[in-house]
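Excerpt of the complex: some chains, original placement.
Which chain is which? They are A, B, C and D, in the order written, and residues in each are numbered from 1.
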Amino acid sequence: MTETLSDVQARRRALMDKGLARRRAADKRFRWLGFAAVAFSALMLAFLLIKMSSAGIAGFQRSEVRFDIPLAGAMQIDAKRLAQPDPMGGLELAGLEKVVESAAKNALGPEADDLVGQGAWREVATAIIEDPSLLGSTYKASLPASDDLASAQRGEGEPAMQQLARKLASEGKLVRVFDKGFLSRSDATSPQSVGIWGALKGSILTMFITLVLAFPVGVLSALYLEEYAPKNRWTEWIEISINNLAAVPSIIFGLLGLAVFLALFPHYRSAPLIGGMTLALMTMPVIVISGRNAIKAVPPSIRDAALAIGASKVQVVFNHVLPLALPGILTGTIIGMARALGETAPLLMIGMRAFVASPPSGFTAPSSVLPVQIFLWSDEIDRGFVERTSAAIVVLLVFLLLMNGLAIYLRNRFEKRW
Amino acid sequence: MSPAILLLLAFGLSLFGWLAARSRAWAFRKAAPGTRLHSLPNFHGWYVALWIGVPALLFAVLWNAISPMLITSHVMADPAASLLPGFGFERETMLAEARAVAEGRAFGVFNEEAQGLVAPYRAAITLYDSIGLVVTILVAFAGGAFAFLRLKPDFTARTRVERAVMGLLLIASLVAILTTIGIIVSLVFETVRFFGMVSPLDFLFGTHWSPDPMSSGTPDGADYGAIPLFWGTIYIGAIIAMIVAIPLGLMSAIFLTQYASNGVRKVMKPLLEILAGVPTVVYGYFAALTVAPMVRDAAQAIGISSASTESAVAAGLVMGVMIIPFVSSMADDSIAAVPQAMRDGSLAMGATTSETIRKVLIPAALPGIVAGVMLAVSRAIGETMIVVMAAGASANLTANPFESMTTVTFQIVAMLTGEGSFDHPATLSAFALGMVLFLVTLTLNFIALRVVKRYREAYE
Amino acid sequence: ATRDQVRAVGSSTVYPFAKAVAESLAKSDPSLKSPIIESTGTGAGMKLFCAGVGAQHPDIENASRRMKKSEFEDCQKNGVKDIVEIQVGLDGVAFAEAQGGPGIALTPEDVYKALAKNPYGKPNTAKTWKDVNPSLPDEPILVYGPPSTSGTRDALKELILTKGCDENAEMKALKDSDKDKHDKVCGEVRDDGAYVDAGENDNLIVQKIEANPKAIGIFGYSYLEENKGRIKGLTMKGVEPTYATISDFSYPGARPLYIYVKKAHLKAIPGLQAFVTEWSKLWGKDGALAKLGMVVAPDDVLAGSAKAVNDLPVLDGSQLK
Amino acid sequence: MNAEAIQTAVKADDKPYFDAPSKMSAKNVSVFYGEKRAIDDVSIEIPQRYVTAFIGPSGCGKSTFLRTLNRMNDTIASARVEGDILLDGEDIYKSGMDVVQLRARVGMVFQKPNPFPKSIYENIAYGPKIHGITGSKAELDEIVEQSLRRAGLWDEVKDRLNDSGTALSGGQQQRLCIARAIAVDPEVILMDEPCSALDPIATARIEELIDELRGRYAIVIVTHSMQQAARVSQRTAFFHLGKIVEYGKTSDIFTNPREERTKDYITGRYG
């Protein structure tokens, strides 16, 4: 039995129509799957963000006790001394600590010592140094509560203390208020007096070094490999090394930093310089790989066009290929930097897992970074750190968002279609 | 002399040379209108600038390295130095203190013996600084003059500068090789030490891992079988996490590039990238306290009684979520880079969007997608926090995803930051584990490169 | 360049206390820069500490165990000759469960039988506490504890498991005949899921046992103290873990915490001497460290340590193991 | 332009076709790119079984209009179509219209050759496969061979069907694309300057093919070459500035244009 041509066509057309509903359904399903994937990821993100920020908000607050301190005539010190060097020392000598203590006892009862945070008098001193006229008045103090009182206010710790906390709170003497200082202080022992600025500054310095080293080296290597490298053994090894470095677990970079960078610069243990160098090695391959893909995507006809009017290789690369590839390179850089920003393990190896009580003064000063700070706080004994950890995470996320925002802005500015 | 000043000096002189050479090149043009310079004036500028900057910088680096020694020996000749204690840390400290004061970095000395050295230091520093300054300038001028005198209208400045650029590119790409060598060097000694104590065969093929870093006495090779660690690493990082991340990441990329409107894409793409940036501690808590109990209850509900709270699935699932952006971002970029003509060609054949994506776009974008997956796998393998919090730390060799498992990287971190001493084989095993991991990924990449090369499809 | 701040490395157990001392020092003498305290783990810290004398090397090692002989030799080899050892306090290993838990009364022997890999040389088959000791409840054994790399685990081994093991005369005899074997039989912990190695994060253990009332957690005493409202300590041989019982060693889980100081750095690093002195100011019964959860050492030990802070005696390597 | 040469080239067998049934028709179609109007109120009937040529100066909207005929302009976000386009009397822009089926029925060949980065065989087999036209390998082989033969490419590539389609020369690539379009047996074939990358011999072969196919399908071809329009088409539409200036039998357009602008254009005076 032989089919005629139109039979064949009719049969094919029928087959085609029969499959249509299925294909349309498959298309819908596929689209729906894509949407579901994005929605799932977005929901995950929203869940994490909401969870973090709701916990984090509490971390931006602290418990403070409020009472009046009659400063007028309480101490033998005048405004002139406060204008001299070390005014804090002057106030200490004049017995400010005792004044605060007795005022606290008057207002809060005999257990006041346990209620006001250690060294809280320094906040009073700072206020006086700023405004010496306070010396003649009654100072309405709002000082950090002790850790015990703070946790009692959260409903933890000894029942007696909790009862006291409730009583003070109902009298308006114990309040939870926004803690401005959290963003300007550094690490400390008490959750009531910690701050994130030290670690944040450390992260900024470290990321700066990482970017300054990894971006140019990454982009230049990507250009070399895509545009210049002859196809030989040697190039292959470079390629394999880079792909491999992108796949090597981060902790191994920490070992490298320990063995090489710290051997070369032994004095800079814990410094953002070393941290940045280590993270740069880790980030560089990510930039190279995404950079190569972006460069590859630039159509060869653009290169031909430029070459044919007598542009040299370097001109082709820097005038045409690089600008066109830049958006893609920036994407890779964001991913790489985001990874570096959240990285803990390699930094442990080079000493950034440290208690640093003051913000780093420069690239070579000992410092902590945000993820390590979070890691350290999450293991703190005091329960007050739980909220502080969340707050630090919020800070890290905001930093991340800012970094992403900047890169996205740059990416959109340079994006070109052809 | 502070390095910054020498640096600034070198840059300043380079800039000066750049401007001078450029204007000279312009002058050639003015002098004989109509002649075409071989190279643009800018290239003449760069040529001279390089000849000034590079030697000056090299000298500055050298000088920074040797001048402290020269200064110290100069100071040691001073009578005040005889008061110093003998060689050792104290003496070094005092010298450094005196030096810090002399340089104005500190206000006073901590040890009085150092006080007498401040003045000699100041003198020596002034002397050597001026020497350094003068020589730097001389070197810069020598280089600059050499280069400047060679400028002619037909001077091939561009070719030379481009050769320098090429050299720079080559050096940049060598960083990767150096890093690889650096890693091997930093692992190899301790690894060899470790294998001196534990047989490589026990290590590589043993199926039981429970080294005790606190134990004394000779290590038992039977405790150092790393197979369970490798298995855990692969199972959690490369299997479970990828089962989550590859479909989700790829489908997200597809949705964003092919279906979503431009506005949605512009917003969602960076949002997803945030997932990769959430600190792993957060994921760790999420995995341990939310996902893991859920997984356990679900598993027990369907009758898997061995399910424990610490499970490979819990860790793998959360890890998968974390690395979605690695897959999706790279896939997104490479899918978007496939020429529109490909897509048009397929659509015009009557292919549905999904067919176009699956049969034309994804194959064409495959190298980029594979690169993204590789990055994602490596990130998953390198992850420690989630593993320890959600999957526990016990090295089980099992295919049951509801049991507790651990990974190589977690063991490395634990051993290196633990209490065990650094000459104990348990601690040293971290280096061996790192080495094996490194060699394995190197081999895999080697193979992957070969395979990708063979199947790479060119298009335009 | 020389350093103008003290640098200490070492144990994560000592880290919170060292931090507090550093903070206190910075407050009491504002002219000194606050010391940098790094939590590296005792082993890594020892390696750094013993790497040499000079500004690039740390001044102090915080240790949750004693320096080992091999480490001491490493120090000597690298020119770190004069080391001062100061015991600063105690850390307790506490057993705890969630507030609503059944409250098992443990003994070292029960713990050993429940957690050892090969109790008395035979593979461990115990599934429930009842299997271990008929007087205990019929609940599955599920213990969250520190990883083998942590000091707390070492203490668990030395102070509880080995003690429980040695209740058996045969084992005691083994100790003298074959020390390696004894170590293994008495010290090895089972890895079949009954003992869950939960990583270094003690807060996570607290949270896990809080969520699962049938589970038992093992961690540093200070975490028990801080989380009193949510979890409760388990008695060991009828003794409850408290400051007092740990401090007088009646609760069998106390181990000493040390700091090691490089003598050669004392003059060179500003604030080092003051930092060491600051420790002695804070380690007392009413001191700030006790508030943070450190268990105060017995009076005689404290007196010895205070003397060491003054006299700075050089550590004699021959007494180390 | 040599007007006489063109006129002699016009096919003699251009019988009175105006009774030809209409396959597609456009009614008052306008196309916008964002704000810009690229096609302005165009109406045209595309007859069954004949070849219609679109000619006109560069940028006049020929490609744009062609793409509206199988809704390929859906892929351009900024493009918007007004008016009605009917295929066999059915509005192809109506909601519920299946573009997949539409494009299977109205095939397209582009200006720049765009083979898939797959083997030559896979390039051709792609359409039949996705449409499920055939299940058997033998039949597929048959379709591939037949399509390549019709496009005049078979002899050149029969020994290397597994080579990548992108490794062919420009002319070969375009013929591959034509073969690919034929493989799904469309009812209408739209060709956007299909021969602009081909040499005369290949062009002649394609023109023969078009001639062969027109018996069965409606063919629309955009071309720059008036000779080509004259040779292959029976209807010609002259586009200018987004409008159809004149549409009619090819012989009439080239020998006896009604509009002055058409005449100027085909005699090369125009621009």
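Here is the rule we go by: a residue touches a chain if its C-beta (ideal position, glycine included) is under 8 Å from a C-beta of that chain, and two chains touch if they have at least 3 such contacts.
What you see is a predicted model, and the numbers here were worked out from it, not measured in a lab.
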{"item": "Stoichiometry of the full complex in this file, given that only one copy per chain type appears", "value": "A x1, B x1, C x1, D x2"}
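Throughout what follows, only the chains that are shown with their structure count from here on.
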{"item": "Any chain that touches chain C and chain B", "value": "A"}
{"item": "More contacts between chains, B-D or A-D", "value": "B-D"}
{"item": "Relative to chain B, chain with the most remote C-alpha centre", "value": "D"}
{"item": "Separation of chain A from chain D, taking each centre as the mean of its C-alpha atoms, in whole Å", "value": "57"}
{"item": "Chain centre separation (chain B, chain D; CA means) in Å", "value": "54"}
{"item": "Whole-Å gap between the CA centroids of chain A and chain B", "value": "18"}
{"item": "Chain C residues counted as touching two or more neighbouring chains", "value": "1, 12, 40, 54-55, 200-201"}
{"item": "Sites on chain B at which at least two other chains make contact", "value": "285, 339, 352, 355, 416-417, 460"}
{"item": "Topology of the chain contact graph, where touching chains are joined (line, ring, star, complete, other)", "value": "other"}
{"item": "Interchain contacts, given as pairs of chains that touch", "value": "A-B, A-C, A-D, B-C, B-D"}
{"item": "Of all residues in chain A, those that touch chain B in their complex", "value": "23-24, 26-27, 29-31, 33-38, 40-42, 44-45, 48-49, 51-52, 216-217, 220-221, 223-225, 228-229, 236-253, 255-256, 258-260, 281, 284-286, 288-290, 293-294, 296-297, 299-301, 312-314, 328, 331-332, 334-335, 338-339, 341-342, 344-345, 348-349, 353, 370-371, 374-375, 378, 389, 393, 396-397, 400-401, 404-405, 408, 412"}
{"item": "Chain D to chain A touching residues, read off their complex", "value": "98, 100-101, 104, 128, 130-134, 185"}
{"item": "Contacting residues of chain C [partner chain A, same complex]", "value": "1, 3, 5, 7, 9, 12, 15-16, 18-20, 22-23, 26-27, 30, 33-34, 36-40, 54-57, 200-203, 220, 222-223, 225-229, 288, 292-293"}
